[in-house]
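On to chain A.
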Amino acid sequence: MKREEILGRIRSANSGRENPEHPGPFVSGLVPEGADPVEVFCERFEAVGGETVRVADRASAREWLERFMADFDSVSFGVHVPADLKIVSGGAPSAAKVGVSWASAAIAETGSIALSSRDGRRVQLLPPTHVVLVESDSIAPTLVDAMSRWRDDLPAAIGLHSGPSKSADIGQVMVQGVHGPGRLIAVVIDGRSSPAR
Partner candidate 1 sequence: MRVSLFVTCLGDQFFADAAADAVRLLRHLGVSVDFPEAQTCCGQPAHNSGHRRDAERMVRHTCRVFDSAEYVVAPSGSCASMLRTHYPELAPDVGGGIAERTYELGQFIVDVLGVTKLGNGLAGRRVGVHHGCHALRELGVEAQPEALLRGAGAEVVSWAAAKECCGFGGLFSTKMPEVSAAMADHKLETLPDVDVVTSADGGCLMQLSGRADRRGSSPPFIHLATMLWEGARG
Partner candidate 2 sequence: MSFETRPPDYRAASASILARTPEVRESVGSATRSFEQRRWDALSDVDSERWRDWARDVKTHALLHLDRYLEQAADRLEANGVHVHWAPDRSAATAVLDEIVQRHGVESVVKGKSMLSEELEVNEHLISRGVEPIETDLGEYIIQLLGEPPSHIVGPAIHRSLDDCRRLFHEKLGTPMDADPDALAAAARRALRTRFLLADMGISGGNFVAADTGTVALIENEGNIRLSTSVPPVHVAFVGIEKVVPRFEDLAGLLQLTARSATGQPIGLFVSLIQGPRREDEVDGPEHVHVVFVDNGRTRLLADERGWEALRCVRCGACLNSCPVYRQTGGHAYGWTYSGPIGAILAPGMLGLEGGMPLPHASSLCGACVEACPVRIPIPELLLHWRAKAVDEGMEPLSERFGSSFFANLAERPGAYRAAAAGLRIAPWKAASRALPVLGDWASQRTLPTPSPKSFRTLWREGIE
């Protein structure tokens, strides 16, 4: 069997070699102790061309969506976008001008939004503008933190989106919006119970 053929070659190559230990978990040192993950996420997400909007609650998120959507005639929604935020009737992602997704988490360390395949993948990728609703409670300090939270209930695929689609393949000049969305907006919904921070 081919599997055994390859594994056999590996075993014979490695026989008699040392067995060094795994070095343990990765610690980046990129999120200072006591830093607010929400602040860090917004800052880093914006640094790579992502846009952030911070709203106090779901009602404000709805208001923001209503204003924003006024400019677009077709929208597609992710499965987990709550009913009260599906302000218009959604259509197919392939024809939509905007996709609205529900983030399963965000990561302060890398300025990333985590998107689950359970929310629908096309809505995350096909429309030229992508709005992602992020609950502030779901923002993890580091990628390791977020991944350890996911590991026991993984969907078919997770996409980490850390800014609008870009490429410098044409003559080393940076262009935006090549295949994926050219505009990426994180609407951060403050989920904290106490109004004072």
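To be clear about the criterion, contacts are C-beta pairs under 8 Å (C-beta built on N, C-alpha and C of every residue); 3 or more make two chains touch, one makes a residue touch a chain; residues count from 1.
Candidates were picked such that all candidates are chains of the complex that A comes from, given by their letters.
Since the model is a prediction, treat every value here as computed from it, not as a measurement.
Within this complex, chain A touches only one of the listed candidates (1 or 2), namely 2.
On the chain A side of its complex with candidate 2, the touching residues are 1-3, 5-7, 9-14, 17-23, 25-26, 28-30, 44, 48, 79, 94, 109-112, 117-118, 120-122, 124-126, 142-144, 147-148, 150-151, 154-173, 175-181.
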